[in-house]
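Every protein chain of the complex appears in place save one, which is left out.
Presenting chain A:
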Amino acid sequence: MIVYTLFVVSLIVFAITQILPADAAVMMLGENATPEALDALRQTMGLDAPIWQQYFSWAWHVVQGDLGTSLRTGQPVGPAMFEALGRSLLLAFFSIGLMLVLAIPLGIIAAIRRGKIADMVVSLVSYAGVALPEFVTATIAVLVFADWMKWLPPTGYVPLTENFVDGIAHLVLPVCVISIILIAHVSRMVRSELVDVLHTDYIRAARLKGISRGQVLRRHALRNALLPTITIVALDVGYLLGGVIVVEEIFAIPGIGRQLIVAIQARDLPAIQAGVLIMAATYSIVNFIADILYAWLDKRIQYD
């Protein structure tokens, strides 16, 4: 499944970068290069070969772990992209953590107090959460918490290994901005799943047996209601990776999203290809793990 996904993504990426009006040879030698020099470079780079041949030669290198050389920096793309991916994953990891800590309790409270004030407050918060795109919340957050309050640094990235406290301080705003939409979405999903489960016959049976509400919730309802959350969170990783692009751009975090924006703006074809491929691979792997985890936790599902 992952292999097929990567195959399709590589085809799409290759197709898009082929149609892009950018000539790799012109980019490397500059606008003033002689036609002879351009032809010679095209020949050494294999750019004069038929497109399918170029695709297979590129794909063969990728399979061997060689993602190509950046047209912009002249350095191998792979190491730079994976280093950037590490920083993005750190951001994603904290965001998902914060989201789980907040979204699941909020969803549970809203479901238990369905129709009461707590439920309305949670759904109000979740509507507000999905109302603003990341670049707006990020900009407002910088204005309020960095410019006005001066609590946190506005932009930049400090490796945690270099200065832990400073590094965390630089991560607080980006992490909060990314998790807002996720919290809104996941808390709503948890609420609706739990509301459905609380109306099933086995919950009623358990209550009629004389088990207390708290016990029923912990032992019966939550287990079934929280399982689908795994899938939802995994699917949201796609959204998260998109959000990372914007947030890294605004907070000047040298992650994979920022690398991709730079690559797209510079029409650095090998870097674009590598970046998109790595993002798609991350998403597929996360979803694959989620499927396995789901099957492992839910004995009713057999994975073949």
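FYI, a residue touches a chain if its C-beta (ideal position, glycine included) is under 8 Å from a C-beta of that chain, and two chains touch if they have at least 3 such contacts; residues count from 1.
In the analysis below, contacts and distances are computed from a predicted model.
> Name the chain not shown, per its UniProt record: "(2Fe-2S)-binding protein", "ABC transporter permease", "Aldehyde dehydrogenase" or "N-methylhydantoinase B"?
Options "(2Fe-2S)-binding protein", "ABC transporter permease", "Aldehyde dehydrogenase" or "N-methylhydantoinase B" narrow down to "ABC transporter permease" for the missing chain.
> Taking the full complex into account, find the residue in A:Gln43, A:Thr139 or A:Asn163 that is in contact with the omitted chain.
Only one of A:Gln43, A:Thr139 or A:Asn163 touches the chain omitted from view, namely A:Thr139.
> Given the contact definition stated above, which residue among A:Val122, A:Leu171 or A:Ile245 touches the chain not shown here?
A:Ile245
> Using the touch rule from the top, list residues of chain A that touch the missing partner.
So the residues of chain A touching the missing chain come out as 1, 4-9, 12-13, 16, 19-20, 127-128, 130-136, 139-140, 143, 147, 238-239, 241-243, 245-246, 249, 260-261, 264, 267, 272, 276, 279-281, 283-284, 287.
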